[in-house]
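Quick one: the structure is below, questions incoming.
Here the complex is missing a single protein chain, while all its other protein chains stay put.
Chain lettering (A and B) follows the sequence in which the chains are written, and residue indices restart at 1 in each chain.
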Amino acid sequence: MRIPILKLKRYLLISVQVDLDDQTALQFQEDLLNKIHQEGSAGVVIDLTSVDMIDSFIAKVLGDVVEMSNLMGAKVVLTGIQPGVAITLIDMGIMLEEVPTALDLEQGLDKLQQELEA
Amino acid sequence: MQSSVIEMVYTHRHEVIEQWKEEMINIQEGEFTNGAAQAAVTRTNDEFAALIIDTLEMDKEEARLRLRSFSERLMYSGWPLSYFTKGLQLFRRVLLRFMTTNDTIPSSKVFETFQEVENWMDGIVNQLVDEYTGSWEHTLELQKLALKELSAPLIPVFENISVMPLIGTIDTERAKLVMENLLEGIIEHRSQVVLIDITGVPVVDTMVAHHIIQAAEAVRLVGAECILVGIRPEIAQTIVNLGIDLGKFPTKSTLRKGIESGLERTNRQIVNL
C-alpha cells in the first residue's frame, strides 16, 4: 500500500488516510524523500486527521522523516493530530519536540509560508 | 436471641439503662454532644438504649432495618460514629458488671452468657460501622461526581483564541479530564492559541506543574499554542524554588496580558478608536 504525495507549487501535500502499518510507514518515508529530491520542494505538510493511532514506531518514523527532510532543505509541518493521538503520545513520553505542528492543512500551509519567509 | 441474656436484661432492664445513662454523661465531654441541646442528647440516649435492648428479640433482618433508619437519621444530624461505638462499649461493661456482681446468673452459665453478650454487642457495632462507612463512601462518590462536573470548560473569546480557567486542586484524574476537554475544544473551536488560567489553582507543586506541562505539550501536538496565565507572585516563587522548568512555553501574569499576547501571535491587536 502506498500513500499518495501531491505537489502544489513549491510544496508537497500528504493526507494519510490509512491505518499506518510498519511497511506502509517505511515505504512512505522513502517515497517522500525521493519526491523532495526530484521536485526540489521547499516545504511539506503531512495531514494526520484520519489517523487514529500513532505508536512509538510510527512516531519514530514520522520524527525521522521530519529530520531527514530538513536535511534535504524541506520544512515539514504535521497537521490534524487528533486529541486521542496527542494524549497517547504524551502518556508514552513522546513529545516530538522538534516537529512543527498546525491544526489543519490550511494553517499548516500558512505556517510553512511564515517559516520560509522568516 | 439467647435465653439467659434475655432473662437477665429483662429482669434488670431499668437498672441497666439507668446506670448506662449515668456513665454516658462522661462520654459527652469534649465531643459532638458539647454543642447539642441537653434534651436532644437525653432523647437520643433513651432511643439508643431502647433500640439496643429491642434488637435482642428481633430477627436479623428487622434489626438491620431498625439500625439503618436509626443511624441514617443521626448521621444526618451530625452525630459522630464514635459516640455510638463508645456507647456500646459502655453498655457491654454495664452488662458484664451486672452479670458478675449480683448473683443474677448461675455461675455455670457465666461464661456462656458472657459470649452471648459479646456476640450481641459486636453485631450492633458492625452494623453501625457498616452503615456509617457506606454512607461516607456514597457521599464521597457524589462529591467526586460534583467535582467532575465543575471541571474546566474551554471558552472561545476571540476567533482562534480560547481560555481555559482552572479552579481548585488538580489531581491526576482531573488533569486527564482537563486535557481531553482542552484538546477536543481546540479542534471544535479551531483555536490557535489557548490561555490556561491558573488564577484559581491554590497550589502549584511539581505534580500540578507536570500535568500542566503535559497539557501544553499535547496542545502543541494538535497544532495550537499554549500560554499559561494567572501566575501569582507566590506561585512564581514556588515554581522557581521547586526547580520546575516552565521555560518551554510562554507565561503571563494576567489573563489580560495573555489575551494581548495571543492576539499578537495571530497577527492582531487591540486599538483605541
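Observations on the structure shown:
Everything below uses one rule, namely that a residue touches a chain if its C-beta (ideal position, glycine included) is under 8 Å from a C-beta of that chain, and two chains touch if they have at least 3 such contacts.
Everything below uses one rule, namely that contacts and distances are computed from a predicted model.
The listed options are "NADH-quinone oxidoreductase subunit N", "CopC domain-containing protein", "Extracellular solute-binding protein" or "Serine/threonine-protein kinase RsbT", and the UniProt record of the chain not shown names that protein "Serine/threonine-protein kinase RsbT".
Checked against the full complex, the candidates B:18, B:46, B:137 or B:171 give a single residue touching the omitted chain, namely B:137.
Per the touch definition above, the residue from A:13, A:44 or A:59 contacting the chain not shown is A:59. Within the entire complex, the positions of subunit A that touch the omitted partner chain are 19, 21-23, 52-57, 59-60, 82-85, 87-88, 91-94.
The rule we apply is simple: only the chains that are shown with their structure count from here on.
In terms of their C-alpha centroids, the spacing between subunit A and subunit B amounts to 48 Å. Contact residues on subunit A toward subunit B in their complex (touch as defined above): 78-83, 85-87, 89-90, 95-96, 101-104, 107-108. By the touch rule above, subunit B contacts subunit A in their complex via residues 179-180, 183-184, 186-187, 190-192, 214, 217-224.
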